[in-house]
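For this view, one protein chain was removed and the others were kept in their places.
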Amino acid sequence: MYAFTYHKPTSARQAATLLAKKDDAKLLAGGHTLLPTMKQRLASPSALVDLGACADLKGIVLKGRNVVIGAMTTHAEVADSAVVQAAIPALAYLAGSIGDPHVRHRGTIGGSVANNDPAADYPAALLALGATVVTNKRKLTAEEFFTGLYETALEEGEIITKVSFPLVSKAGYAKFRNPASRYAMVGVFVAKRGSEIRVAVTGAGEGGVFRWPEAEAALKARFAPKSLDGLKHTAKGINGDIHADAEYRAHLIGVMARQAVAQATGK
Amino acid sequence: MSATGIGAAVRRKEDHRFITGQGRYTDDVNRPGQAYAYFLRSPHAHAKIKSIDTKAAAGMPGVLGIFTGADLAADKIGGLICGWMIHNKDGSPMRAGPHPALAQGKVRYVGDHVAVVVAETLAQARDAAEAIAVDYQELPAVVDTATAIGAKTVVHDEAPDNSVFNWHLGDKDATEKAFQAARHVTKLDLVNNRLVPNAMEPRAAVGDYDAGEGIFTLYTTSQNPHVARLVLSAFIGIAPENKLRVIAPDVGGGFGSKIFIYAEETVCVWAAKKVGRPVKWTADRTEAFLSDAHGRDHVTHAELATDAEGRILGMRVKTTANLGAYLSTFASSVPTYLYAPLLSGQYDIPAIYCEVDAVYTNTAPVDAYRGAGRPEATFVVERLVEVTARQLGKDPAKFRMQNYIKKFPHQTPVIMMYDTGNYGASLKKALEIIDYKGLGKRKRDSARNGKLRGIGFSSYIEACGIAPSAAVGSLGAGVGLWESAEVRVNPIGTVEVLTGSHSHGQGHETTFAQLVSDRLGIPIDNVSIVHGDTDKVQMGMGTYGSRSGAVGMSAIFKALDKVIAKGKKVAAHVLEADEADIDFADGHFSVKGTDRKLDFGSCALQAYVAHKFNGQELEPGLKEGAFYDPTNFTFPAGVHICEVEIDPDTGVTRIERWAAVDDFGNVINPMIVEGQVHGGIAQGVGQALLEGARYNADGQLVTASFMDYTMPRADDLPSFDVGMTVTPCPSNPLGIKGCGEAGAIASPPAVINAITDALGHEDIAMPATPQAVWRAAQKSISRQAAE
Partner (left out) sequence: MATVSLTVNGKAVTANIDPRTLLVQFLRENLRLTGTHVGCDTSQCGACLVHLDGKAVKSCTILAVSVDGASVTTIEGLANGDKLHPMQEAFREHHGLQCGFCTPGMIMSAVDMVNRRGNDLDEKTIREDLDGNICRCTGYHNIVKAISAGAEAMAGGSLKDREAPRHAAE
């Protein structure tokens, strides 16, 4: 790691002030992406603003028809939350499938969303559930927020404060893990809210998380795994690496989508 | 059998320190005034070094010294060596290029050592290394094993076509004749995938220099500290052996990769004198991936000839083995004498011919990794045998049974004289464990669920207990492969055993103590095993090749015999009897036919007080040493059967059942032996399903961390059903054959045979990843549709 100065504000507002004052400062949430990158000397922020003491960024509440999760809430807290388990069980399941138990004790929803790793799980949930990313400056829909590989609409000095998930009638998540890293090689989140169906795919897209309109249309007719039989995602725009080429990943999108619907429908 | 003697599942004596965090690994060693080394490594697979400018770096904070290959050369520090001479078919010696510890003029693989910075802190050393300006002239890289020979790029001028050697074994003419007489010939092209050993403890070294005494001390992650001292002393020229102490404290796994003498430890111990401070280096995981010696990497064409009755007539094998950019310590022995002599497997094969091309490439050096040559041989034999059975329409178990060697001793056509075994017994037992009879139903059940189930056999044999020194000497080894032991009995009867073997997970502190407890009839807690320090232990050869039981314990056995013989002399004086009338059993010396006896501890005390005998006729004291040189290799063998279920929709292969029946001869501690089998199987399953080191065409290692290189994890593996059969080894006093490598040798073909059984065709390579299996399954489905 290169040297940096360290700051630990106690509120999002303080954090924003620090962030604005320091050139080339970075926010530290759970640190499970940033610190390994810094260890490899692939990132060299001059200052770290640690959000760990910002109590206003933590917590899970049901607010009307929305589950609102503070940015610094860990994956383990989301997975174990009675509120999330009751309201959107698939979201709790997803959080409980991220990384390993020890990573889940540190990694946060805000950190994951802000990083927008193409193999991260949360982006699929946000996109499929139609979540809103709330920052210290504004509110963004998931579509607006995720703009490309490791890229988001976040501007300089902007801090995610919470993510708000509207309730759905049914949802499911299935992923195929990368055998080595255990990140999502393909992850599919399906959600049904009234007649609206959303199918979001992570791990596979050259440009990060994306929706699969053909599957959404097929599920609109009938929300059942069978509706997806024979439906194949094109390999175009799907990324490939030593573990899975585009053709195989594209195939897995279909398989994972069926599994996700099966989970959502309890079949 | 006593509760702590031979054959008992004694809980390990060494465990207390490990489970309480008190183990002492090399990186746990901290010397006063210690500085830190950081190695600047080549980012290129192949390049000329036009210049290295260290000026800016040298002035950076905390920097104590920056050294390059020129500094080593100026101090007359020699290059790293390969200790096994292989001769070409035409009798000429192998072509070996120089292997400097720090590059001289050229780098030959990504991770090659360009310079070292020693600084007050690791961060400062790394900061300074980034400020070193190296002017590289990049050269094209040769990476691919199969096409390295005659490639445009030459790795070493000494080997102008990249051929290290072209070697052969067996009778070519007899083999040709066997094939001419054959009714059926099975042909296979096989790749034995390159692996990274990945002991969980990364390599590390702490060099220290005592200027007053002129003595160097090296703490290092070694499986054989004496061999390291010998090489560092006699060949590299750090210091004479009496001025160089090598300590291998607790070592966190080796699997072969810590046998070798590496650049980093050489440089650390040398640099300690240069900077006048202890120098520590610990690999991070990516450095380990880049610079630990890799394993396997063979490309093979193999053929098996059978007659009309299905008897095997002959085998011919042509292998290209990738040895990487430099010859590591024992690299040349692995694809030759540790490989081809095992091609007879457990079968009576009248004629075998094997030809091996070893090649240089711009990749990390390749050397012994768990099994070393024997897994590669077993993969060839067991894939050939399985496919032959299938092509002949024979049950693979019956086909094996038909061709097993049944009479011992058996001379194979490829050097080895198998001493004993009962291969059929192992197969029978394994078939029972796996419930072979129920396979048909299990296959149908899987099919009903849309899954493919398959079963795969592997009848492996290995040559362990390496090795008779004269035999390996005649085959090109630069060292003898005996082992040493010293048994020091203290005056109150406690015992220290100094062994040249080295434990890095094998549990020697327990099993060796069991032997002593058993032989001397003393409590196991009265026995301490000392290893891993050249200042304490007499010359020894270390631990690899499943040799510590068969060779290391045999040396202890021999020394214990001498202790007992001396004890009898002492007891004769004390008990006032004739020496010939003294018996020793259950910890007591006694006079035949009387009730007069002396317990072992009292005998030890009498030996040291020396009151009861005349010092001229009997020396005081009770301490004996022995060197044991085996008379033959040992031949552990067994049968592993693997049952898999494949999900054709995802390509995921689940191992549903695993039966392992091994004949390791006599077993000292079944709990530890089973643990060795489990670990070996896991590494073999890793090779078959998960692991593979991959270089791209530019010679960049694309699998250089656990993010990309798939390590077997708990949920990749099943529980294993382990059974044993026993035919005691006739060539050593304990009847031990060795167990450390068996699982890794047996398992890859068992897995691949099971997958190909499930798929219904042979077209799958290791590692059989979900993607590869999915694709192969699609092929099966489209074939079935076409039929």
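Should a chain be cited, it is by its letter among A and B, assigned in written order, with residues numbered from 1 in that chain.
Methods note: a residue touches a chain if its C-beta (ideal position, glycine included) is under 8 Å from a C-beta of that chain, and two chains touch if they have at least 3 such contacts.
This is a predicted model, so every value here is computed, not measured.
J.: Would you indicate which residue among B:21, B:393 or B:615 is in contact with the undisplayed chain?
T.: B:21
J.: Of the residues listed, A:103, A:153, A:224 or A:262, which one is in contact with the missing chain?
T.: Final answer for the missing-chain contact: A:103.
J.: When the complex is taken as a whole, what residues of subunit B touch the one chain not shown?
T.: Missing-chain contacts on subunit B: residues 11-12, 14-25, 27-28, 30, 123, 198-202, 250-253, 255, 282, 284-286, 504-507, 671-672, 674-675, 678-683, 705-707, 711-715, 717, 719-720, 743.
J.: Even though one chain is hidden, which residues of subunit A still touch it in the full complex?
T.: Given the touch definition above, subunit A has residues 1-6, 8, 28, 31-32, 35-36, 38-40, 48, 50, 52, 76, 99-103, 105-106, 181-182 touching the missing chain.
Basically, only the chains that are shown with their structure count from here on.
J.: Between subunit A and subunit B, what is the separation of their C-alpha centroids in Å?
T.: 44
J.: For the complex, give me every residue of subunit A touching subunit B.
T.: Against subunit B, subunit A makes touches at 1-3, 40-41, 176, 179-181, 242-245, 248, 251-252, 255.
J.: Mind listing the subunit B positions that touch subunit A in their complex?
T.: On the subunit B side, the touching residues are 123, 126-127, 130, 286, 649-651, 690, 694, 702-703, 706-711, 769-771, 774-775.
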